[in-house]
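Only one protein chain is missing from this complex, and each of the others stays in its spot.
And then chain A:
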Amino acid sequence: MPPKPTIKKEDWDKRLHEVKITKEDLNALIMDYLVIEGYKSAAEQFSQEANLAPTVDFDSIESRMVIREALQRGDVEDAITRVNDLNPGILDTNPALYFRLQQQKLIEYIRSGRIGEALKFAQEELAPRGEESPEFLSELERTMSLLAFESVPNAPAAITELLSPAQRMKTAGEVNAAILECLSQGKEVKLVGLLKLLCWGETLLEEKADFPKVQTQVLPRI
């Protein structure tokens, strides 16, 4: 193996400046983010201020966001109703997503201490689904064990994380993606992909070559 090559600062700076990127390109990335993440009014303003033709119907952003908000505040029933109003096919054709929503519903029962309802719901609705696939079953078991740890302060993180806001966001994110897909819009935020690519590329490059370390200049917070 040859020695690890070293990239000179000038060369690296040159590369950085050779990158072709325009303000319009970046504006499109921003718009993509605002639309997919559901920042409706920001997307509308941006469309005007940056002179960008709307890529989607801004109202569809709104309905997605209402569903997302319902999930984030724990109102799973409302979310399911609204998804079905939007397009019944979304849940019909996506059993995993439907299971995820029901699991979330179970979590919300347990969170609010409605144990009786939780058990009834689990037995009537979820257990049959658990028989469908081992994956569903293991998720169901994980959720049920919340009951066992309810009053124990140091329950395993793998269990308690089900009660975290991140779990709600995760469910909401999956529903959002499914709706976007059904509206045949991109579901992955390009900005996220870009950052992932950067994480991949920068890490790999560090392994392969010594390249100029960026100055550790911490800028003031925005």
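In the analysis below, contacts are C-beta pairs under 8 Å (C-beta built on N, C-alpha and C of every residue); 3 or more make two chains touch, one makes a residue touch a chain; residues count from 1.
Quick note on the criterion: contacts and distances are computed from a predicted model.
This figure omits one chain of the complex; the name its UniProt record holds, of "Kaptin", "Large ribosomal subunit protein uL29m", "SPRY-domain-containing protein" or "Autophagy-related protein 101", is "SPRY-domain-containing protein".
Contact between chain A and the absent chain runs through residues 1-2, 5, 7, 10-23, 25-26, 28-30, 33-34, 37, 39-42, 44-46, 48-51, 69, 72-74, 164-166, 168-170, 173, 186, 188-205, 208-209, 211, 213-222.
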